[in-house]
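Removed: one protein chain of the complex. Kept in place: all other protein chains.
We call the chains A and B, going by the order they appear; numbering starts again at 1 in every chain.
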Amino acid sequence: MSTTWEAVIGIEIHAQLLTRTKMFCGCELSFGDPPNTHTCPVCLAHPGALPVINREAIRLAIIAGHALGCEISERSVFARKNYFYPDLPKAYQISQYDQPICGPGRFRYLTPDGEQTLGITRAHLEEDAAKLIHLGAEGRRAEAEGSVVDFNRGGTPLLEIVTEPELHTGAAAAAFLKQLRQTLVHLGITDGSMEQGSMRADANISIRPAGTVGLGTKTELKNMNSFTFLERGITAEIARQTALVEGGGRVAQETLHFEPTTGRITSLRSKEQAHDYRYFPEPDLLPVVPDRAWVAEILAALPELPITRRERWMRDLRLTFEDAEVLADPPELGDYFEQVAALAPPKSAANWVRGDLRAQLRERDQEPWQSGVTPDALADIIAMAESREISMPSAKAVLTHVIDHGGAPRDVVAKLGLGAIQDESELMTLVDRLIADNPVQAQQMREGRDKLVGFFVGQAMKATQGRADPARIGELVRERVSAG
Amino acid sequence: MALTDLTAEQAVRAVTAGETSSEELVRAYLERAEHDDWHSFLAIDRDGAIDRARVIDAMPERPPLAGVPIAIKDALSTRDLPTTAGSRILEGFHPVYTATCVARLEAAGAVVIGKTNMDEFAMGSSCENSAYGPTLNPWDVSRVPGGSSGGSASAVAARQAPWSLGSDTGGSIRQPAALCGIVGLKPTYGAVSRYGLIAFASSLDQVGPFARTVRDAALLLQAMVGRDPMDSTSLEWPEPIVLPSAERLDGVRVGVIEELMGEGIEPGVRIACQAALDHVESLGGTLVPIRLPHAHHGLATYYLIAPAECSANLARFDGIRYGRRALDAEDLLEHYERTRGEGFGPEVKRRIMLGTFALASGYYEAYYGTAQRVRTRIVEDFEVAFADVDVLASPTSPTVAFPIGERTGDPLAMYLSDVCTIPVSLAGLPSLSIPCGLSDGLPVGLQLAGPALSENRLLDIAHALETAIGFDAVPAGVAA
Partner (left out) sequence: MIDEHVTRHVARLARLRLTDAECDRMQAELSAILTYIEQIQELNLEGVPPTTHAIPMENVVREDEPTPSIPSELALREAPEVHGGGFAVPRMG
């Protein structure tokens, strides 16, 4: 009988914080500036320079801890993590070890299957490494002739989040990470760009016979800079471990690198890898003991968490899971949607914001909250369409006009003469004329091909330049065809 | 009277009164500093010093320190002025910034004339561990000046500077002050910013003055003390430092540390200290025997904590951003190992090794962790003592200046030089050494220590004692 294997996965996330300055010095954070233009004696680790904690990083970590469902530690301590590498100028990283700022907790998030939770072991503050640029052979470390260091990124505040090993598939890991990212971005903690490396995820992966509780030897998989790669990387590593074990081999504890272009997994083992980090409390910094009143003030000023917002929309506004998920990200879109939904039926507001508005704006490289379409304007368009003052095609045309030229929707309707034809006799005359002009189609309808009603509606819309109400036209066509 | 015979306080007054100028003072001291028979200096900034003196002389009003010259320990970062910390690995290094304490002194009108010799990275008690050769004691050139701030101490003792800055981690100001017959003050941990002090052991390092008198030491501290936003561990100072003026010690209780007045203390040192302490009672104070039950564990504790911190602090010297690097390394590992293996001297390597070991996986709790707990006990011992007395007294060093080479072969014997000063350092307390007499023609220092932030009181008591002791000997080779 063959064993079935179950994977056990924990994720470590590094998120760069949206502060203005570095974790321990006043150098401004930058992206894409010339090398070594954002440095000072502190982040270059010049002799005698000392770190000072950025208060904003503490604030963001407290917010993140809250969103992760973690306890905020009464006292947290920075520690030195010692290892030599050219991107680490002090040869120790200031991090947190046995007293992190956020203690254990559970993160709640929504998936199409309902609410999920994942255990969070801890979240702690640290500083990012500098950027190593390898010279010579394309990117690959081992072949590089030499490297240069750019310290602009060195010292950027990082929040490291460590989850419990409770996930079992690459897909589940990706689903978690998406929700986590949305939450952190929504709260302004990080910009969450996985492509640019401002949010990075590593996975600890092991397998065990299904139904057992022990943990197998784990590997650490790095370099998955998108949700897709995370899912694919984990899936590939599970397959690799399973094949290895089923072939009688053993999994070695090691750090692995996922190569997205080839899907290959390679070992990062090198002679520098035998680490003993020799953590000890950082004597240059003092313990952080967040004042309770300050923490309360921070949390009181927080916007609604994305999960709370989405639950509210699904409960109170009767949005589907999918509507809520799409509209909540980014948070500005959610804010915009809420303003429209306050003035128009929520379901219609959701459809319009997700659908036509975003589609039309995307062609113009705009986002709803930055566009000329105010929530008021969109609500007006929705109201006119719903009351059949204008037809749907007209409504879309009004939207286009407002996007490109501005103006109040009602004025646009008047100006362009897009008001729906309300006069029944006018519509009747039109329908009769179309039936007379198209006897073949009319006959086929009488013989039961009801689908042809669409043909007549189309003709009517063309003839009225979209001002007819398609539903009413349909009714009239059926009525007059059978009467004829 | 020569200009270089003036105390710093007298020199400030003379310049302010127009009796002399900063430039004259600076030139007089440069003259002596450049005839450096004791190897006090590693670098002298003649042109820069004279330029700055002229700027001060041209000011409509003299700044508080009036352009009086000063020598700075080479452990302090001075922009564009060579700074080596006595190490080969920093040969040719020119810092891009100036340490806060030096910047504050310059802002107050002090003129830096040069950088003084020291044990490499402040690790040593004799100044013999400098990569650039030892400093000699002005009282006897066959003997050490003490360390690690040996050059700063000898510069003041030899009248090459009216005062100087040193740094003290386990005794590196007080012990050389004692061995050179001058005043050396280690303030409360955090009193003076460490920003720009090349770190040895971050939780212990403190900058402080060497001077000829307690009042001069107070004057220098006054210009440096207080919170610096660049140093998280620097303290908001509760009151200004005032120049001490006490003549009596009425009501003052002086605790004599019993563990440091007996075995292990050279008889000549003990006798000189006892004689000095006799003045306490004649000035109206009381002597109280005090026990510090964990004091004798101070040395062992210190030699875990300081090396552990230094093993991380000195990891940044990797030959990538500054300093010397080994040439033609095949790969990164060889680059690191050779750069550091060739750049550091034996004592520095020894302490990095010791500290790396104390923090290593499997050893941390037994060594570093234990040391941190003993440190707590030592701190508590002092708290108990200061519930009973105003200051504590002991010899500063168990011996007078010892012959060059005597202890270089035996690290432990060298470490014992700091047995009296280390417990105070572990507790972060203010402490100073004042000269209290001679033993076989060599100076003896008396150490006084007070509770945290008690500098004003400590200086007052030291001033009264200093006046009563009346130490006025000058090294024979130094006479103008």
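Here is the rule we go by: contacts are C-beta pairs under 8 Å (C-beta built on N, C-alpha and C of every residue); 3 or more make two chains touch, one makes a residue touch a chain.
Everything quoted here is computed from the prediction, not taken from an experiment.
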item	value
Selected from B:A14, B:A85 or B:L332 as touching the chain missing from the view	B:L332
Chain not shown: contacting residue from B:S142, B:S245, B:S282 or B:T376	B:T376
Touching the absent chain when the full complex is considered, from B:A122, B:V207 or B:L304	B:L304
Footprint left on subunit A by the chain that the document does not show	19-21, 25-28, 34-41, 44, 52-58, 75, 77, 84, 86, 132-135, 141-142, 144-151, 270-272, 274, 276, 278, 281, 283, 285-291
Contacts of subunit B with the absent chain, listed as residue ranges	93-94, 96, 188-190, 203, 229, 232-233, 235, 294, 297, 299-301, 303-304, 311, 315, 318-325, 329-338, 340-342, 344, 346, 349-350, 352-354, 356-357, 360, 366-367, 369-377, 379, 411-412, 415, 426-429, 452
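In the analysis below, only the chains that are shown with their structure count from here on.
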item	value
Inter-chain centre distance, subunit A versus subunit B - centres from mean C-alpha coordinates, in Å	57
Touch list for subunit A against partner subunit B, complex	41, 44-53, 80, 82, 84, 86, 89-92, 149, 271-272, 276, 278-280, 283-286
Interface residues, subunit B side, partner subunit A - complex	76-77, 83, 85, 90, 93, 95-97, 99, 194-199, 201-203, 229-233, 308-309, 311-312, 315-318, 320-322, 332-333, 336, 356, 359-361, 364, 368
